[in-house]
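Taking it in order: structure first as structure tokens, then the write-up.
Only a single protein chain was left out; the remaining protein chains are all shown in position.
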Amino acid sequence: MRSVFKVVENRRESEWTHTIFFDKEIESQPGQFMMVWLPRLGEKPFTLSYPNAVTVKKAGEFTEKLAALEPGDEIGLRGPLGQGYPPLKRPALIGGGVGIAELRLLALASEEPSFVLGGRTADEILFYEEFRALGPVHVATEDGALGHKGLVTELLPVEAESYAVCGPERMMAACLPKLPAERTYFAVERYMKCAVGLCGQCTCSGWRVCTDGPIFPASTVAQMDDFGKRRRSKSGRWEAV
Amino acid sequence: MRSVFKVVENRRESEWTHTIFFDKEIESQPGQFMMVWLPRLGEKPFTLSYPNAVTVKKAGEFTEKLAALEPGDEIGLRGPLGQGYPPLKRPALIGGGVGIAELRLLALASEEPSFVLGGRTADEILFYEEFRALGPVHVATEDGALGHKGLVTELLPVEAESYAVCGPERMMAACLPKLPAERTYFAVERYMKCAVGLCGQCTCSGWRVCTDGPIFPASTVAQMDDFGKRRRSKSGRWEAV
Amino acid sequence: MIPLPEIDPPLINASGILSYPEVFAAFESAGACLGGYVTKSVGPREKPGNENPVVVYPPEGAVLNSLALPTQSAEDWERDLEEIRLRKAKLIVSVYGGDAPEFAEVTGRMSRFGDAIEVNLGCPNKEPGEQTIMESIGQNPALSAEVIERVRDETDKPVIAKLSPNSDYLAVADSCLEAGADALGCGNTLGPGLAVDIRSRAAILAGTTGGISGPALKPINLRMTYEAYSRFRCPIVAYGGIETWEDAVEYILAGAGVLGVGTAFMRKSTHEAAALTRDIWEGIQEYLDGEPMSALIGAAHRAAEGGGHA
Partner (left out) sequence: MIPLPEIDPPLINASGILSYPEVFAAFESAGACLGGYVTKSVGPREKPGNENPVVVYPPEGAVLNSLALPTQSAEDWERDLEEIRLRKAKLIVSVYGGDAPEFAEVTGRMSRFGDAIEVNLGCPNKEPGEQTIMESIGQNPALSAEVIERVRDETDKPVIAKLSPNSDYLAVADSCLEAGADALGCGNTLGPGLAVDIRSRAAILAGTTGGISGPALKPINLRMTYEAYSRFRCPIVAYGGIETWEDAVEYILAGAGVLGVGTAFMRKSTHEAAALTRDIWEGIQEYLDGEPMSALIGAAHRAAEGGGHA
């Protein structure tokens, strides 16, 4: 699927984060992603936070422009792509930074979710009130403005029947040993080009994240030597995560 | 659909006519046709007489080879193509020559059919016994060996609720004024190349026989100035029918 | 440059599709939205073309044809065009020959019928023993120019040089325009390509290979249109895989002012085909939303030059 939609709302979520709503809903499994196209600017991967929205953290030129779109502007979407989460029972959803937004649709699709969320400061704990209405929410902020002062990993382990982790790779790598190998899922990010499994650019220890992932079971992630360590740059050169 | 099948039986029907059975059945509407391909020899239009057979009258090089195929030989088929007959109630099926064979599947699909068949001699009245089991059969032969001595048109009109005519074009043209304009259908033949409506080769007064036909209602045929008169040769030149 | 006649709506059939005037007339009677009729390419002498099979359509939107330009004689074509009149569509006579004098001869005969002459420089099919027009002329800028010059001498009607995608088409277009062509046809079929039957181990087409039309051709001829418009800003008649109004709009944005529909008529009855042309034209008009079509032609270039994101 490739389509161009119209932006209908730009909702500021935090200092760095905006949710961009468009005029049609897309059916996807939580965890699948979209390639977002801004004509003549570029195309980059984002996860739906609503059936008709992506939540974007300003990280560079593309995300700056994306987060600044206004109603009436056009936004191209290709997808949904990749493998999402399987249905999860009583999951603990562990999110860091904008990764929290990527857990929203999973939270809505899950039975009795609980949340373990981390960020630099309170402002970064996205959808805090909404998640509190769904289940217990544990928070860690680096500046201590909300919840535990420190890192989200310090809140682990928590009791749950399954786990989904989405956040910066080093945070996820730190979570890996603290969570069971079964019924735990990680959202892996790599630089994407084709996003359909052809170019190999998004390799993580040989798995193509765009097609085998981005959601991987912990048992697979545990065998990925490169996870948390290295990734291929745009040109294919190894760089540290 | 394009497939190569294996011939399983060659059944001699008359001096000039053979039925070639192959190893798979093809679903079609009576009246639709197939392009029969003999590798490295050619491809020509034929109507199914059984779901897995065509009945072929030897008329030239291709039909000679086709009528001589033996079990194990390969036969390519493309189709079914074109528009067949609508469902007909109490039809009189009027056939001449090998056109009789093209009516067989229609006969089997029709309620209470009757038959009006013509040929040079008794041998050419194909499927005679089989048709007699289905309904009344009126026959005309030029040599008088079976039924009325003379032309099939001399048996018309006959009483029926609908009519289907398939035979040499001049015979069909002679039938046209003797049959009602409603509920009567003619099987038009023209030289075919693409057989899918592209090349225009099979034009009969602008209708592409391969795609708009080969089965046309009499009301349409009555408006075809070229019917019974002229057709385009392989190169597009007009020639008499 | 002689302007193209006003083709309204700017949709036509592609040459060799429908082929004969009475077939086009039947489309008109059925309410087809086609502002122009292009004849089958008319050659100097009667010629049967290749034996069947002349088409094969491997899955995935590619049709291979190896018709190899069957034609009645130009004389017989004259008789046809005298006899069979169109309702109101403009008449574009497609011409071909084995060399420049033959192209000229046919043009001389047919010019009085046509509102425009389309010169087929790109057919990639041949009967056994022949050379294709693509190889003998259409891939060579100088020989193509010679053909256009001779055609130009024979007619005061606008001349469309219909190019092969399998050529250095910008160079060919350049010399054709230099030689007096008024518009470019972008373009003929691709390849040719091959299809093999794995059971009999034979090439399927009697002509072995066949020019590729249909959706598989679209990205190629769309690029040709885009590049030709970018370089020459001349009138362009586009052909190649136009099946929907969106396809047509892509070609218009790339630079085409007239759209030819061919393979999209495959397996469509006259009524279905006529409905398809209406759908395409309605879709274009809705897209235009009141803008004149001229505002849209080549708009992808203006957008690209404008830069920035829309």
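Observations
Per-chain residue numbering starts at 1, and chain names A, B and C are given in the order in which the chains are listed.
Criterion: contacts are C-beta pairs under 8 Å (C-beta built on N, C-alpha and C of every residue); 3 or more make two chains touch, one makes a residue touch a chain.
No experiment lies behind these values; they were computed from the predicted model shown.
Taking the complete complex into account, C:62 is the one of C:62, C:159 or C:273 that touches the chain left out. Annotation for chain A: contacts to the undisplayed chain at residues 2, 4, 35, 37, 39-40, 42-44, 74, 76, 78, 81, 83, 192-201, 203, 205-208, 211-212, 226, 232-238. For chain C, the list of residues touching the undisplayed chain reads 58-62, 64, 166, 190-196, 198, 200-203, 208-209, 212, 214-216, 218-220, 222-223, 226, 241, 246, 249-250, 253-254, 287, 299-300, 303-304, 310.
Following the convention adopted for this analysis, only the chains that are shown with their structure count from here on.
The chains in contact with chain B as well as with chain C do not exist; no chain meets both. Seen from the C-alpha centroid of chain C, the farthest chain centroid is that of A. The chain closest to the protein's centre is C, with centres computed as averages of CA atoms. Inter-chain centre distance (chain B to chain C, centres taken as mean C-alpha positions): 35 Å. Averaged C-alpha coordinates put the centre of chain A at 65 Å from the centre of chain B.
The multi-chain contact residues of chain A, meaning those touching 2 or more other chains, do not exist; every residue touches at most one other chain. Annotation for chain C: no residues touch two or more other chains.
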